[in-house]
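The complex appears here minus one protein chain, its other protein chains still in place.
Letters are used for the chains, namely A, B and C, taken in the order the chains are written, and counting of residues starts over at 1 for each.
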Amino acid sequence: MSIDLGFDDGQQAVFDSLSQFCADRCSEEVVKSLAGGFPDSLWRELAELGVLALATAEGDGGALEAVAACEALGRAVFPGPIASTFLATQVLPAADRALVAEGGTVVAVGSPPLWPWAPVAGIFIEVADGRAWRCTPRGEVVAVETLGGEPWGRVRVEREADLGPVDPALSLYELTLAAYLAAAGTQLVEITADHVRTRKQFGKALGEFQAVAHPLADCSMALAAATGLARAAGFHFDAQAECTRVAAAAARLSACRAAVEAAQVCHQLFGALGITLEGPVFHISRRIRQLASQPPDDASARAEVIGGFGL
Amino acid sequence: MSIDLGFDDGQQAVFDSLSQFCADRCSEEVVKSLAGGFPDSLWRELAELGVLALATAEGDGGALEAVAACEALGRAVFPGPIASTFLATQVLPAADRALVAEGGTVVAVGSPPLWPWAPVAGIFIEVADGRAWRCTPRGEVVAVETLGGEPWGRVRVEREADLGPVDPALSLYELTLAAYLAAAGTQLVEITADHVRTRKQFGKALGEFQAVAHPLADCSMALAAATGLARAAGFHFDAQAECTRVAAAAARLSACRAAVEAAQVCHQLFGALGITLEGPVFHISRRIRQLASQPPDDASARAEVIGGFGL
Amino acid sequence: MEFDWSAEEIEYREDLRAFLVETLPENWAEISKDGPGSDAQAAYSLEFCAKLAEKGWLTQNWPAEYGGRDASAWRHAILGEEMWQCGEPRGAQYMNVNWIGPTIMEYGTEEQKTLHLPPIARGEVQWSQGFSEPEAGSDLVSLRTLAIRDGDDYVVNGSKIWTSYVNHAQYCFLLVRTDPESKRHKGISILLCPIDLPGIEIREIPSVVGDRYFHEVFFSDVRVPVSSRLGPEHEGWNVVAHALQYERVGAARYARAALTLDELARRAAELGMIEDEAVLERFGEARAACEAARMLAYRVIDLRNQGSPPTADTNVARVANTLAEQAVAELALETFGPDALEYGSFADSHFRLAMTAGVAVGATEINLNLVANRFLGLPRE
Partner (left out) sequence: MEFDWSAEEIEYREDLRAFLVETLPENWAEISKDGPGSDAQAAYSLEFCAKLAEKGWLTQNWPAEYGGRDASAWRHAILGEEMWQCGEPRGAQYMNVNWIGPTIMEYGTEEQKTLHLPPIARGEVQWSQGFSEPEAGSDLVSLRTLAIRDGDDYVVNGSKIWTSYVNHAQYCFLLVRTDPESKRHKGISILLCPIDLPGIEIREIPSVVGDRYFHEVFFSDVRVPVSSRLGPEHEGWNVVAHALQYERVGAARYARAALTLDELARRAAELGMIEDEAVLERFGEARAACEAARMLAYRVIDLRNQGSPPTADTNVARVANTLAEQAVAELALETFGPDALEYGSFADSHFRLAMTAGVAVGATEINLNLVANRFLGLPRE
């Protein structure tokens, strides 16, 4: 045994089957049409495939399988609280965990007052100071329209049950979020590379201009690294290694930066077409923007641990 | 009267005569040969021209004349504690001020233990918490070799006299430093532009590659802005306007960033030639690096005031 | 070197602010929420510009003979800053004043001047700009929309894209190719084309930056009178180049970005974040970027005020303007996290605006090429 950065057969199978599922059921048009809503039927189908139960005692896999799943889902910019659900399946008691993993209810993970997916959520989990709490909403959920086209909401909550330390669930959240974002960014870069290969301006293909090609190359480099870091963190998670927390934090930090940079560069290269709702990139870049600033953050914990990283 | 960004005749005369002085007396070879030492005779000649007394009661000019001087000196990367001397001439009592302005002694402005120009300094001024103190060295000055090729030194000091609030002297320091750095950066960009216009690689002039041209264009943009901000701060200083402190801080921040970025870009474009001692850019970039991190900093004061800037 | 406004300029800015307070309706935030292309803001702009014209400020930078007051470039810049800062209540009419009117003065026939300039000066008419095409993008010289002479008309066929404000406009400043055999700069002409002619169809392109901001315009055998042509036939490129020079600096984005930054700082202070020195320093950096952009814009205005021809300084100013706006947008996101992404929120509006910056003033790349070429003397690719 030594270092091997490829997926094993089982992980590859998860990636392949979910890629096929997304190709069949979650096309670009579907993603665009779902903006602003929750993908009810798609979400249940995803749950039926067992994806949401990966990395649980009941599930058929571990963090690396979840990473493989998120790489496929990120490529398709599949909607829904994917990483949050992985977190929830780690901290909730068995019955709730099963309900969430089966797609029977949606989780909102964050902190008051602004929650992701709050208008459709059945379970609220607050993350703060290194712990997770099951919460109950108090009062009405005020729906909020977001840049990302996800239904968020404002609501006060009351802490109901202490779910214990949020580690290692937060690590799983960060590394699956990283895998998803790196994949979505890679998708964006590939769409843009395709565009600049064929689009001609001033007598040559856009991609022949270094001002176009180099920023794209920079992005693909950063995204490749983030993809690798997410996989490495998944490996450490499954091995219950001590460095999991920092590996996951490094993966998230790298993936957020790389994906946001990809969004900036692609918008620069697509110009007006990029900011149309029907265009080829906004449905991806908006989700990247939203996920990159999504709670739970717990920045202080991250800053504290990231100093001691090392293989 | 309205906004007019050019120098008036007097300021232009300062710039022109000092540019000529530098062309005669402070060539590239002279600057290179002076690295590591203090430019004794040059410094006295500069003082004889009245440059160091600009912006004092006795001197023939104001902050804008000092800015014009620094633009000429920065172009030539003239060595010596120029901005520090301007600060000193604002806070020292008359007799010391005259001595410094005449080039009779050299000032070290900063804070213990590491002082710029300490091995050759006759007067030490500590800047801290918004005040300036005249200090006396206690013990030996341990000479320190710097990246910038300036003679710095470590020495303990004892505070001897409270020179009062360091404002507006610190503003004059920051805006003259900004003018010098913006000019030095501009010089670097012009040398590099000249290089990439003539140097051919892969069958065309380097400057035809956007990967070369765009970073240089970025730098020239940032440097032009910094030059303007330094002049604006000089104008406000002379008008004793309330916004002087923040204008000077904005000028310094912009000039440091722009000049350091120019140093990075030029080194990238000159490759190995850039890091030779005899090459065309290291004698400039090293001074930029050194001046950009030179004390006094007083970052907290800067951060506090920079929020409220506005014309 | 002077860096103070004159007493008269200071007074003018105060008058303008008082006028805005008095004139803008209470629900202005609501009116302007969906952008200058929205029905609400387009309708209001007619009302507003008429009042601005009454004060003598709408076209004050025009020569007196065309209803202007020969005002200085600085005074016009102050108007631009104040308008942009409060969400541009002139709507699309800033184009009329800044470059469409002046270009008609320069190249128009007497008949065209009489027809077009007075309504612009009274704030009664809305124009749109028909430049980009689906296959040409920023590369205007590749345009393909054909206008073939047939008697006293041109017969226009083709399409334009990204045509802002066209849904509310009465006219389009339309670039066409009048010589079908021509290539690149040659054979292009300009038509001052009424929008209600038969054969013109408009399709909205929904976008992230508010209602009806972008459109596609299709021309099918549209007959435009030859008398609508601005300038000599086949030689419209020079006219366009001239017109673009007026527009070079673009909107006073730095001014609005600086205001936004103040508001962000106020909110950060409310949340107790501003005590963190690192946050303060980030605000300081963004502020320095805004001031740098302002400085570069003022350099261009300074030159214009002295009657100097446009230089690469204008491109420099445009890029800096864009960068400052983007820096503030990114700071908003980093400081306020997901709250900054809420639709209609202060930060979100700024962020969406910033997304248009690079598009609106011409691609950053093109500006950088011009800077490299004209400013640094680097060879063209």
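The definition used in the following text is that contacts are C-beta pairs under 8 Å (C-beta built on N, C-alpha and C of every residue); 3 or more make two chains touch, one makes a residue touch a chain.
Because the structure is a prediction, the values reported are computed rather than measured.
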Chain not shown: contacting residue from B:Ser2, B:Ser17 or B:Thr146: B:Thr146
Touching the absent chain when the full complex is considered, from B:Arg25, B:Arg131, B:Arg159 or B:His267: B:His267
Residue among A:Val30, A:Leu49, A:Ala205 or A:Leu277 touching the omitted chain: A:Ala205
Options A:Leu34, A:Ala193, A:Ala263 or A:Ile284, residue touching the unrepresented chain: A:Ala193
For chain B, residues in touch with the removed chain: 114, 116, 144-148, 152, 199, 201-202, 209, 211-212, 267-268, 271-272, 274-278, 282, 286, 289-290, 293-295, 297
Residues in chain A touching the chain absent from view: 1-8, 11, 64, 189-190, 193, 196-197, 204-205, 207-210, 212-214, 216-218, 220-222, 224-226, 228-229, 231-232, 234-236, 239, 241, 249-250, 253-254, 257, 299-300, 302-304, 306-307, 309-311
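Definition applied: only the chains that are shown with their structure count from here on.
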Chain of greatest Cα-centre distance to chain B: A
Interface ranked first by C-beta contact pairs: B-C
Centre-of-Cα separation between chain C and chain A, whole angstrom: 38
Separation of mean Cα positions, chain C and chain B [Å, integer]: 39
Rounded Å distance, chain A centre to chain B centre (Cα mean): 48
Chain A residues counted as touching two or more neighbouring chains: 209, 211
Two or more partner chains touched - positions in chain C: 365, 368-369, 381
